[in-house]
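Every protein chain but one is kept in place in this view of the complex.
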Amino acid sequence: MSRFSIFSLARNAMSWHQNWPRQWRSPDPKPEYDVVIIGAGGHGLATAYYLAKEHGITNVAVIEKGWLGGGNTGRNTTIVRSNYLWDESGLFYENAMKLWENLSQELNYNVMFSQRGVLNLAHNLGDVRESIRRVNANNLNGIDAEWLNAEQVKEFCPIINISKDSRYPVMGATLQRRGGTARHDAVAWGYARGADDMGVDVIQNCEVQGLMIDNGTVKGVRTSLGDIKAKKVAMACAGHTSVVADMAGIRLPIESHPLQALVSEPMKPVIDCVVMSNAVHVYVSQSDKGELVMGAGIDAYVGYSQRGSLHVIEDQLGSAMELFPLFSRTRMMRSWGGIVDTCPDASPIVGKTPVKNLYVNAGWGTGGFKATPGAGWCYAHTIAKDEPHDLNAAFSIDRFITGALVDEHGAAGVAH
Amino acid sequence: MVDTFRNSIIAHKEQAMINGSVSGDQGVNLSEIPFLAQVNIRGNVEDKKFVSAVKKVVGVAVPTDPNTYVTKGDFTVFWLGPDEWQVVGPVDGQDDLVTKLRDALDGLHVAVIDVSGNRTALDLTGAQARNVMKKSCRLDMDAQSFTPGQAVQTRVGKAPVLLQMLDDKPTYRMFVRPSFAEYLVDWLLDAMGEYHHL
Amino acid sequence: MLYIKCPWCGERDETEYHYGGEAHIVRPENPDELTDAEWAEYVFMRTNTKGVHRERWVHSDGCRRWFNVARNTVTNEIVSVYKTGEKPDLPEAVTTKPAPAKKAAAKKAPVKKKEGA
Partner (left out) sequence: MTEKFRTTQGTRVDRSNVINFTFNGKNYTGAKGDTLASALVANGVHLVGRSFKTHRPRGILTAGSEEPNAIIQLETGPRSEPNVRATQIELYEGLTAKSVNCWPSVNFDLAAVNSVASRIFVAGFYYKTFMDPKSMWMTVYEPIIRRMAGLGVLPREKDPDTYDHMNEFCEVMVVGAGPAGLSAALEAGRTGARVVLCDEQPEFGGSLLNTKQIIDGKPAQEWVDTAIAELESMDNVRLLKRANAFGYYDHNYITVHERRTDHFGPGAKPGLSKHRIWHFRAKQVVLATGSHERPLVFADNDRPGIMLANAGQAYANRYGALPGRRGVIFTNNDSAYSVAIDLVDAGMDIPTIIDLREIVDGDLPNAARQKGIEVLTGSGIVATLGRKRVTGVEVATVSSDGSKITGSKRKIDCDTILTSGGWNPAVHLFSQSIGKLRYDEEKICFVPNISSQNERTVGACKGSFDLQSALDEGAAAGAAAAMDTGFGKGKAKASPKALVVEEKAIKAYWVVPTDHPVGQGKRKHYVDYQHDVTAADIMLAAREGMHSVEHMKRYTTTGMATDQGKLSNVNGLAILSSQLEKDIPKVGTTTFRPPYTPVNFGALAGRGINGDLADPVRRTSMYGWHLENGATFEPVGQWQRAWYYPKAGEDMDAAVARETAALRDGVGILDASTLGKIDIQGKDAAQFLNLVYTNAWLKLPVGSCRYGFMLKEDGMVFDDGVTSRLGENHFHMTTTTGGAAGVLDWLEEYLQTEWPDLEVYCTSVTEEWSTLSIGGPKARQLLEELAPEMDFSNEAFPFMTWREGEVAGVPARVFRISFTGDLSYEINVRNWHGLHLWKKCMELGEKYDITPYGTETMHVLRAEKGFVIIGQETDGTQTPQDLGMDWIVAKKKGDFIGRRSFTREDTARENRKQLVGLVTENPKEVLEEGAQLTYERVNPTPAPMVGHVTSSYWSPNLGHSIAMALVKDGHNRMGQWIYAHDRGKVTKVKIVSPVFYDPKGERRDG
């Protein structure tokens, strides 16, 4: 792999950039792989990368019905944080955070991970109580978290309206300084390039049409490009997990919902951090291009349409205007939808399935992007060792039978 | 005897409603009609005993067409659901009405509940009233679609209301829960604002 | 903004309703006789259909009735609206009742072909 750097850029500039190699190949599927990963989003590609890097398993295919990184990886609002409430989630996301912090160097691909700080606003006494509870849990888990009062919030994010008469008075906020944003496409591309370099086949425009299962053990996948044998098959297909799992006769506690986001026209910087408010379904940051990147709430109904209803955005912007009055005169330039797979306890499922050698990584709701490196890392371990890592042991399907849920509605909620 | 103990929850908005109203034939007028008698009836419309008993008291059979109301004398009966109606009568009429209904319906599987305090009423009337409603309500408000004789449960602004089309002036009557009343008044006055500037 | 026809009140905007999740999941008669897994199946497991999905809505701002909607979750086309206890009139391919995993998988094969994965 030719290393990226200012020097390689300069060198290639001399030859008018004619000699840059492909960042990844477009191989035809081999008849058999040790591991076939379904879904070339951030999670699938990261899993392949760590399978190769950490476990030396390189005979791996990542198959994708569309284009790599084209699902939720390329549709989210790029927020990264690890300030989750429960030990299981907090430690899992913190592991991801640590991987984020070196990801550009690890992948030799600038994913523009920008730790500009994430504020989670509190608008009522219940919010305040839960925020402090979460800050303390984070601190004891070694996750950076602070509680700011309204004035400190104003100091950190000067454009925010902390007036007491506001419809949504700001009573304070939690701050995770190490939280921030990243360039979502670059994450997928960086992992794809890294995995490809270690011999992983990333096969795009290859749609899964069935799973080959022989008395309770998965043997491969049937695809639009023909059958592919596999010793192990790992699902990493987010919103479509139920559809693929159904091919194996597996039912999951997952519902897929439309989740909308939008960007404004690019403007000179007005907000330098990430602000999230569960209560009013607003979360916003400003991209390096100057666009306000905002997310809305999840549409209530099951949907695979990658489009939501305008009223969700209208209501969200009403709330946003109360928090950031100056947003009123900018414009929505583009809006879009993703399909988020949600679990009843707002926590993911990462582990084994009732079918031998078939693995599932799903149910991320709105946490998927921020989890990418950690999910890939743990999932790779789970696949390689055929048992979950301590960090994802709690996120099994069984918890819905035993009742040991990891209820993150408080901390995850609609927030991203 | 007149009840001197009662207060409308939006009594303090009276002046604002007067000031916010726009006079003239292109105007629009907002006012409160407080303290109407309101009784909620649940029952089985298949049961002839139920239907006739109600009719005996209020003078008219409960409407079975969704989104409609019928008026007879002092009483107006609104369809709220397949087994739910609301009778609206004159101020102070509720006690008598409830007693008569409970007696008439005794022994049937019904519910007769005095809900006179559960909603107050706002009248929006005048040439611009329809436009104000179009700004406020997601239903088809055009003259051919929503006509006198119709009433719907829906939202005006973000407030749940029972919305009655009274006449072609047009006049809309909104039955709104007291906790939402001030919000609804503020919303409607805001929506009426531009007609001061025509 | 979906436009949903309440079986009683007629067509209203989505905002007047609340979504009630997958339809036709019947509460077990005797929960005590179920294994934990069977109970979890009732409480948590969902079909999450890509394609025509039978789901429940309640007309919260209107008549407060719960009813069923068959909606294509890809196009949002509403195929059928029917009252609780009624049967929808749907093309055979999509009327297979979601339920115990394996059977469902086998049965729903035609749907899958149609909808793709």
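Chains: A, B and C, in written order; residue numbering restarts at 1 for each.
Note that in this section a contact is a pair of C-beta atoms (placed from the backbone, for glycine too) under 8 Å apart; a residue touches a chain by one contact, two chains touch by 3 or more.
None of these values were measured; they are calculated from a predicted model.
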item	value
Contact set of the excluded chain (shown chains only)	A, B, C
Hidden partner chain, touching residue among A:S264, A:T342 or A:N361	A:S264
Residues of chain B (touch criterion as defined above) contacting the omitted chain	3, 5-9, 12, 34-35, 40, 42, 83-84, 109-111, 113-119, 131, 134-135, 137-142, 145, 157-159, 177-180, 182-184, 186-187, 190-191, 193-194, 196-197
On chain C, residues whose C-beta touches the chain left out of the figure	1-3, 18, 20, 26-27, 30-32, 34, 36, 39, 42-43, 56, 58, 60, 64-66, 75-76, 78, 84-85
On chain A, residues whose C-beta touches the chain left out of the figure	4-6, 8-10, 13, 16-18, 20-26, 66-70, 74, 87, 90-91, 102, 104-105, 108-110, 112-116, 123-126, 129-137, 139-142, 146-147, 159, 166-169, 183, 185-186, 189-190, 204, 264-270, 272, 288-290, 305, 307, 309-310, 313-315, 317-322, 325-336, 344, 399, 401-405, 407, 409-410
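Convention: only the chains that are shown with their structure count from here on.
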item	value
Where chain A and chain B are represented by their mean Cα positions, the distance between them in whole Å	49
Geometric centre distance via CA averages, chain C-chain A, whole Å	28
Mean-CA-position distance for chain C and chain B (Å)	35
Touching residues (chain side chain C, partner chain A) in the complex	1-2, 13-15, 18-19, 21-22, 36-37, 40-41, 43-50, 53, 55, 71, 73-76, 101-102, 104-106, 108, 112, 115-117
Residue ranges of chain B touching chain C (in the complex, touch as defined)	66-67, 80-82, 84, 138-139, 152-155, 160
In the complex with chain C, residue positions of chain A that touch it	65, 207-209, 240, 242-244, 246-256, 300-305, 307, 309-311, 344, 400-402
